[in-house]
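Okay, handing you the structure first.
Apart from one protein chain that is not included, each protein chain of the complex appears where it belongs.
Here the chain labels run A and B in written order, and each chain numbers its own residues starting at 1.
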Amino acid sequence: MKNPDAIVIGAGVVGACSALALTNAGLKVLVIDRGPVASGTTGAGEGNILVSDKEPGAELTLAMRSRDAWFELDTDIGGGFELEAKGGIVVSRSEKGISNLKRLATLQKSSGVETIELDRNGLQKIEPYLSADVEYGVLYPKDAQCQPMLAAAQIMRAVKKRGGVFVQGENVIKVNSNHNSVTGISTDKNSYISPIVINATGTWAGEIAKMANSYLPIMPRRGFILVTSPAPKLIHHKVYDADYVANVASGQADLQSSAVVEGTASGTILIGASRERVGFNGELDVAILRQLARQAISLFPILSNVQLLRAYRGFRPYAPDHLPVIGEDALISGLWHAAGHEGAGIGLAPATGELITSQITGQSPFMDPSPFSPKRFQGSEYVAV
Amino acid sequence: MHNVVIVGAGPAGLSAAIAAAAAGAPVLLIDSNPRMGGQYWRMAADSLENQIDQHYDLETGLLLINAVKARKEIEVWSNAQIWSATHKDGVNTLRIIHQDNEKIVNTKNLIICTGAYDRTLPFPGWDTPGVMTPGAVQSLLKGHAVLAGKRIVVAGSGPFLLPVATGVLKAGGEIVELIEANKPIRWLKSFAAMLENLHKINEGYYYLKTISTGKVRPRFGYAVVRAYKADNDELDSVDIAKIDRNFNIRKIKNIKCDVAAIGWGFTADTSLAGSLGCKQIVAEDDGVVIWADDKQQTSVTGIFVAGEITGIGGSELSMAEGVIAGISAAKFVGCKVEIKKAHIKRRAKKQRFATALIRAYPIKSGWKSWLTGESIICRCEEVDLNDLKHAITELGATDSRTAKLFTRCGMGLCQGRICGRSVVDLVADNLEISPTDIDRIAAVNRPIITPIPLGVLAAGE
Partner (left out) sequence: MSQSEIEFTYNDQKITAVAGQSVGAALLAVNIRSLRLSRFNQNKRGIFCGIGVCFDCLVVINGVANQRACIIEAKNGMNVQTQVGSNA
């Protein structure tokens, strides 16, 4: 492709959704990835599309739009990625946990999230194998799920059908600019010219920012997921303990986990995910697998006979304030970031694509994008570091 | 505290255990089977008595097994399956399922002899009950005294087909066809290796004699290329094709049978050694094996390997390597012992024969032409060739890992042990590229070596 209107670096779910939104807006888009589609964190993600785990605020607004956008996208490109509105159930077994959960659910409800409170009977009716000692939970009918690798692949397929170009196997090594305006990029094999470059490299977004002589504090947060052998349909929703919500918002480095348990279209059960900050250390840590197994069994005792088949891990891209970075770089014009979605990149991808596209094309965005702006990290105090 | 831990009680592991114990090292020998002997000397339970007829060289096996039992320095854990292993700061942690409980063994000195299993190639109908591996037919006989069926076709490639056919005849079964895809003439290329291993020719002669007494005439240059189901959805018949040198089909005829035992040599099970970080390489037959130096030590100090996981070479090479690995490991823990010249010479001789074998029985790329779009490739997840092609042409997979994640091909309970090797070849073929060593090695990466109940996992610490 000669002279693309925009170059997207990264063919994970965020890059794919950004490329699709830009293409749908009429831009000629070139996507570049050093590997195949979904070869980064997207290939290690679990596929939860959650509204239930977000506190009211900008991220929840983004998540609510994104959830609906997933279903619109499904229709638009013809599906093929196991999207399912299965609903999420958040439970708690401690007094403090229950009162926190009630408070959160009430706040979420006033922000327009659908919530249904359930007691033990209500829970047993819709999740018959849930441990009988669970007495309180909230059902979030809008929580959904997809298979993230297939999603990214199907979206890239649509991008290509609609005129976009996907170059894979090229490593971006430089973001070129002139007087602090982007002019294009160089890979280990070629150079490409474009006035707009979108950095959708997830956990590696800081490196791309650096190549452009800018700065972005995106770091890895490791997570393990357990995959079981195929089982009959034992679990109907995605079910997790309210502690999970506390983990998501936590900044602590040491291991945290709270099992999110759910069945998949292929019959396997996913149990995820741990969260810890150990850099890019990919070693299998059996202690984490055991902890996740214990938590899953405590929610669903029947799982103790189901076998662990695989465990995989990935590195969530996270920013210090746990919000994604979506917007134009404060130092280099024409460089846009769509990265740092931490443990919610699958869920938030379509709305991220919309938000970045409306800003680039000058249309009015569906929400105020300023809370996500990279500017928040690009004041002098950060750049000096 | 055991000085040397050995995994696998086949020809390699037994030899290693005896060598290490003889040198003065206490040994813990771990094996997942209920009885020692590995694949070659698969033993039946006492109540069934050993199926002596089914063995060519049971004497050696019993000698080794009894020697292991007699040595008090050797402790044996049978029915003990390692499900996970990790290496950290020189210590190997083995996590073992033993009678529904988990045991943990930490050791600095490990000999891994986990052997191999039959290599299979997918073809239309290969998931029909009645189609099985030659190893299955043999283990049913050796281990359980059961004949797999009434009318048996033995096919594929490699010398292993001969003992399997022999075993069936000895047990009173009927061999309808014994067919080998390669021509015997290929052996002439390795004349020297044959001459120095004449007793192997004797073994072959013994099998061929039994086979001809059973009025079976082996065919060369043929292959089973399709299996058909009867009304009860079990095996009814197979198509046998005359094939050319590249395994492309020339002429087909249909043969009725209730068992088709088809194997294409062996695939090493490197999962355990791979989990511990031992360097894996691609052998001449494109199979992934563990690299070892002349002392049988892997790229990880203190971990030694022997037997089929260093390259497919048969029981004698396995034993020769096992002895050296046992000595090396004993020396590593401080025993005063040296590898002798004779050990090295024996291993070299067996290695030359093994190399000759691999060259005499190549698997040629034409097998892919036997498949149709609807042929199942991954038996566990029921992924067919069309699904794989879709992942490549429509979803943009450009390597076997991505194709696997898109289709679930190789992600079922066997963890790609059965289809993984073929999938790498099929994906590359559809992309019109050659598979890389990285592709092949990625396909055997199994950090969870065998599935483990979550309850057992949760109970561990």
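The rule is short, and it goes like this: contacts are C-beta pairs under 8 Å (C-beta built on N, C-alpha and C of every residue); 3 or more make two chains touch, one makes a residue touch a chain.
Because the structure is a prediction, the values reported are computed rather than measured.
Colleague: Touched by the hidden chain, which of the shown chains?
Modeller: The chain that is not shown is in contact with A, B.
Colleague: Where the complex has a chain not shown, which of B:135, B:396 or B:447 is the residue touching it?
Modeller: Once the missing chain is taken into account, the touching residue is B:135.
Colleague: Among B:196, B:338, B:382 or B:437, which one is in touch with the chain left out?
Modeller: B:382
Colleague: One chain is left out of this view; which of A:99, A:305 or A:370 touches it in the full complex?
Modeller: In the full complex, the listed residue that touches the missing chain is A:305.
Colleague: Who touches the missing chain here, B:39, B:182 or B:407?
Modeller: B:39
Colleague: Even though one chain is hidden, which residues of chain A still touch it in the full complex?
Modeller: Considering the whole complex, chain A reaches the absent chain at 229-232, 267, 305, 307.
Colleague: Pick out the residues on chain B that sit against the missing chain.
Modeller: 32, 34, 39, 44-48, 117-118, 127-133, 135-140, 143-146, 148-149, 232-235, 269, 379-382, 412-414, 417-418, 451
Note that in this section only the chains that are shown with their structure count from here on.
Colleague: Per the centroid of Cα atoms for each chain, what is the distance between chain A and chain B, given in Å?
Modeller: 42
Colleague: Quick check on the complex: what are the chain A residues that touch chain B?
Modeller: By the definition above, chain A touches chain B via 36-39, 43, 149-150, 153-154, 156-157, 160, 166, 168-169, 226, 228-230, 266, 283-284, 286, 289-290, 293-294, 296-297, 303-311.
Colleague: Enumerate the contact residues on chain B facing chain A in the complex.
Modeller: 84, 86, 88, 95, 275, 381, 394-399, 402, 405-406, 408, 411-413, 415, 447-448, 451-455, 457-458, 460-461
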